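A short write-up of the structure that comes next.
Right after this comes chain A.
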Amino acid sequence: MPKPVLSLHKLDAHYGDFQALFGVDMDIAAGEVVAIIGANGAGKTTLLRSIAGLLKNQAAQVTYQGDAIGALRADLVAHKGIALVPEGRQLFPSLSVEENLQIGAHTGRAGPWSLDKVYGLFPILKERKDQASTTLSGGQQQMVAIGRALMANPDVILFDEISLGLAPVIIKSIYDVLPNIVGDGMTALIVEQDISKALSVSSRVYCLQEGRVSLTGATNTISRDDITRAYFGVGA
Partner candidate 1 sequence: MDWISAIVQGTLLGGLYALFAAGLSLIFGVMRLVNIAHGDLIVLAAYMGLSTTVMLGIHPFVALLIVAPAMAGIGYVLQRGILNRTLGDDILPPLLVTFGLSVILQNALLEAYSADPQKMNAGVIETASVPVGGLTLGVLPLLTFAIAVAVIAGLQFIFYRTSLGRAFRATSDNSDIAQLMGLNKAHVFGMAMALALAVTAIAGILLGVRTSFDPSVGGARLIFGFEAVIIGGLGNLWGTLAGGVILGVAQTLGAKIDPGWQLLAGHIAFLVVLAVRPQGLFPRVAH
Partner candidate 2 sequence: QTPTIKVGHVSPRTGPLAGFAEADDFVLEGIQAALSGGVENNGKSYNIEIISKDSQSNPNRAAEVAADLILGDEVDIMVAASTPDTTNPVSDQAEINEVPCITTDCPWQPYFFGRNGNPAEGFDFTYHFFWGLEDVIGNFLDLWGSSGAAQNIGGLFPNDADGNAWGDPELGFPKPLSEAGYTLTDPGRYQPLNDDFSNYIAAFKDAGCEIITGNMIPPDFATFWAQAAQQNFRPKVVTIGKALLFPSVIESLGDRGDGLTSEVWWSPNHPFNSSLTGDSAGDLANGYTAATGRPWTQPIGFKHALFEVVRDVVSRAADLDDPMAIVDAIKSTNMSTIVGDVNFGAGPVPNVTKTPLVAGQWQKTGDAMELVITNNAAAPNIPVGGELKLLS
C-alpha cells in the first residue's frame, strides 16, 4: 500500500460521558475510494466528524499528509483540503442555491472546481440558482451539498449517507456522477447504509459496529455473509 494520505490512530470519540468510537485505526491512500458501512448508530458520522474537525481529538489521532490534525478546528481542516458532505444535506436555509455554492469556495483553494463546473455537473442547479435552498427537492439539495463541498477544491472528500431519504432514481443519478467527481484523483470516504451502492463505487471497505472496526478489506474479496455478520453482529 502506498503512503497513506489520511490515517487514524486509535481514534476515540466521546459525546459527554458517552463514548461513540473506540480506538479506530484506518489508513487511506491518495486517490482511494473507501466505503464505510455499519448499522444505525455504529459511529460512522462520528468518524467523519472527527476527521473534519467538528469533534476534537488528540492531535496525533488523525494525521493528514504527515500533519497531526486531530486537534485542529474544523475551519482550519477545511483550509487544508478536507471537505465533508454532511448527513442530511444541511444546506444554509437563509442562503440561495448559488450562495450555498459560493460559500463552499470560502477557503479560496485553487483547483478544477468552479461554479461553472458544478453547474455543468448538475445543470438543474443553474436553473434554480436564485431559489432559496429549502425549496429544492431532496435530491437537488443533495446536489447542492455535494457541489458546495466540491467548490472548496478538496483533496479528500467525505460523503455521509448521500442516498439517505432519496428516491431510487435520484440515488442512481447521484451515484452516476460520483465517478466523475472522484475520477481525477480525489480521495473519497463514502459512508453509506445502502451496502450494494457503497460497494459498487469503492475499492476498499471498513465496517463499523458499536464504535469499533469489525471488518475491513478490499471490496472484491469480502463476502456478503461477512458483511452481514459484521454489520448486524448476527448471522443472516
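Picked so that all candidates are chains of the complex that A comes from, given by their letters.
Everything that follows uses one rule, which is that contacts are C-beta pairs under 8 Å (C-beta built on N, C-alpha and C of every residue); 3 or more make two chains touch, one makes a residue touch a chain; residues count from 1.
As the structure is a computational prediction, the values presented were derived from the model and not from experiment.
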Candidate from 1 or 2 that touches chain A, complex-wide:
1
Would you mind writing out the residues of chain A in touch with candidate 1 in their complex?
52-54, 73-76, 78-79, 83-84, 86, 90, 92-95, 99, 102-104, 106-107, 148-149, 152
